[in-house]
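Missing here is one protein chain; the remaining ones are kept as they sit in the complex.
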Amino acid sequence: MIARLYRPFVMSLVLLSPIACASSEPTSAEQNAAVPLGVDLGGSGPVLASAQPQAPAEAMLVSAQAAAPQHSGEMQMAHAGQNDAHGTGTVNSVDPTQHKINLSHQPIPEIGWPAMTMEFPVAPSIDLKGIKPGTRVNFTIEQGQGGMYEIKAIAPAGGGR
Amino acid sequence: MKAFAPPLALTRRRFMQGAVAAGALSFAPRSLRTALAAPAPVLSGTEFQLEIGAVPVTINGRQTTATGVNGQVPAPILRWREGDTLTLAVTNRLSEPSSIHWHGVRTPSAMDGVPGLSFSGIAPGETFVYHFPVHQSGTYWYHSHSMFQEQTGLYGAIVIEPKGGYAQAFDRDYVVLLSDWSFEPPERIVSNLKFQSDYYNYGQRTLGTFLDDAQRKGLADTVADRLEWGKMRMSPTDILDVSGATYTYLINGHGPGANWTALFRPGERVRLRFINGSSMSIFDVRIDGLPMTVVQADGNDVAPVTVDEFRISVAETYDVLVRPTADRAYTISAQAEDRTGYARGTLAPRPSMAAAIPPMDPRPMRTMADMGMGSMQQGSMPGMSHGPMQGMATDHGSMSAMSSMEASPEAKKLQGSVGVDNLAMVPTERLQSAGEGFPPGRRVLSYVDLRALKPGSDPRPPSHEITLHLTGNMERFIWGFDGKKFSEAGPIELKRGDRVRFVLINDTMMEHPIHLHGLWSELDNGHGEFRPYKHTINVKPGERLSYLVTADEPGRWAFHCHLLYHMETGMFREVHVA
Partner (left out) sequence: MSTARVLTLIAAFAAFATSSAAQTPVTDGETASMPRTKTGSDVQPVMDQAIFAHVLFNEFEGRWNGSNSEFRWDGQGWVGTDYDRLWIKSEGTLQGNGTLEDGQQQFLYDRAITTYFDLQGGLRSDIDSRPTRNWAAFGIQGLAPYFFDLEVTGFVSGEGHLAAKLEASYDLLITQRLILQPQLELNVYSKADPARLVGAGFSDIDTGLRLRYEFNRKFAPYLGVVYEGRFGQTANFARQAGESTGDFRFVFGIRAWF
């Protein structure tokens, strides 16, 4: 009896959803806001030989910088610095002539930054050809002279679009 | 932030549009939407501000008020890193006390979030600062442990990144938080059940089913069957106490019509972190056309096992990997065990795609084995079922009892008491059974399929056993352990460092997901030292199972059935580690 009821129930929901979509903002090909989309937490990054066992809550050695962001693919690095901060964001635009990237990034607690959109100079040794607008990236920034933060390492995260 | 966050190009212009839209949204009239408010964003780092408050939401077009965190239902996804020390300031903006418990996360007992055991709760207007180190990784969740706030929306996911990296590679990662929503206030649901325990059961036996059965099995058999159940004053149609008659089943806060979608590119490996954050609903999850490889259970790595479907009980988590190769949409369906409804989402290469929703499976029925009469029809004796049972310690006392249909002496004392309506005379060991209600030919996960990737960290055998009967009186809607409610019993005492075996015997005909706070439950499922570490163990009706616990963290720990209305009507104990 319940089985007979759920089909009309589903049909009514299917009929309702266009009404729901109709009231949302006009959509472009890329901005389909009517259907709720899951938040992609990103890829796994390089896989190690073994995973950690679950240990009882004894004191465990906590590595000083366990902040490795998830990344897949190769990571381009200029050099590993002492003032590194790591972040995740989406590339808005790439300026090959000035060797700069504009991106919108998540909060970076290491340096107390909230989520922002800003432009970063990129270390000269990094090849910008593989970085396309719209790519989700993990990056490392370092504060240089004059207080400006420069991207020292950048790699696609989770295969973006 | 924008109401919906597509993982697409977020140019500055669109970002600004989104910010304006989000601001405007708060003043906009409630448009007809088939979902709750915006999906929870992700909060990461080591410092968190969480504000608990009343949140107006719209579900299936109907407005109501839910209990949310930071204005959202479900609460935001918390993204932690193994090894970090966290500070979480939780402010209560409700007019009643609240709390947050980090389910499956091992913390000092003062940080566990259970009012009355860990602390006195978070009073209205108060801020409580949780502070603890994280020594584990995986998928977990958090929820209120006060009254029925877990039912009205206070639940969210926790994702803890592993320090040493993942055991399997994947390209995309989605939280799939399943829950149940009712427009009835939870206090009324309990009150209804107290008056009429089958209030929400619209799948009962009727004259119609009697005639159907008589036609199939013959009149004499059918009459005998009805008399057998009638004599016990039980109904085999009792699957879930609260059903789709009042529940809308949600996936990440969205009803089945909203078509919550997880995007992928064909060929990618997608990790789906399934969490059952419901109050009373056991879900059977499958993705039609796509097998799933289970890689973690309750946050812990297991040897990958590929299945078509799994049953996820309340508070459990399963991380699965899928690899959709076709350029098409797949339906993620989570049917309630009693088939009165389902949660539904889509796995698709592009938004606004949908696949056919498979019809629901037939409704399961309870059997005499569920009543604790043993699995007579299979001809197998308890303990001798197939599956890797070597290395399993057996309780010889209860094994000998199976030869006669008599309850054990300790259980017999409970017979006829107000809190007990049934005793399992011959509880069966049936971890290898996935449960009832699955069509033949489908690979369904069972507990014996869970084999930890690494051996357990405490190799000691248990020094003693603690046996607990899961009991209840369905008619009066009273639930407890050993026939007693929480208020009628004292704590279970353990000494710090103890290695103990818990034996659970389910004298009731319902599943109970039993959750021990603070300590791992290592399920005896035949894999010896590779037994899985779980925080919530679903005990089937009439089942007997056991698990090992190392009492390595002192404090007062909650131990309870995670079916919210069972817990609140008595199925709760304190486990005190001194």
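Should a chain be cited, it is by its letter among A and B, assigned in written order, with residues numbered from 1 in that chain.
Definition applied: contacts are C-beta pairs under 8 Å (C-beta built on N, C-alpha and C of every residue); 3 or more make two chains touch, one makes a residue touch a chain.
On a predicted model such as this, the values are computed, not experimentally measured, just so you know.
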item: Visible chains in contact with the missing one; value: B
item: Chain not shown: contacting residue from B:49, B:95, B:204 or B:463; value: B:204
item: Touch with the omitted chain, as defined above, among B:191, B:215 or B:463; value: B:191
item: Given B:59, B:167 or B:558, the one touching the chain that is not displayed; value: B:558
item: Missing-partner contacts on subunit B, residue numbers; value: 64-65, 96-97, 114-117, 120-121, 123, 145-147, 183-185, 187-188, 190-192, 194-196, 199, 202-208, 227, 230-231, 233, 416-418, 420-421, 473, 475-476, 478, 485-487, 558, 560, 567-570, 572, 574
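Convention: only the chains that are shown with their structure count from here on.
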item: Mean-CA-position distance for subunit B and subunit A (Å); value: 30
item: In the complex, subunit A residues that touch subunit B; value: 1-3, 6, 10, 13-14, 16-17, 19-20, 23-25, 30-48, 50-58, 60, 62-63, 66-67, 70, 72, 90, 92-93, 102, 104, 106-107, 109, 117, 133-134, 136, 158-161
item: Subunit B residues within the subunit A interface of the complex; value: 2-12, 14-15, 21, 31-35, 39-42, 44-47, 60-61, 77, 79, 81-85, 106, 133, 135-137, 159, 161-176, 202-203, 244, 252, 254-263, 265, 268, 271, 299-301, 339-342, 345, 350-352, 357, 359-360, 363, 452-458, 520, 533, 550, 552-553
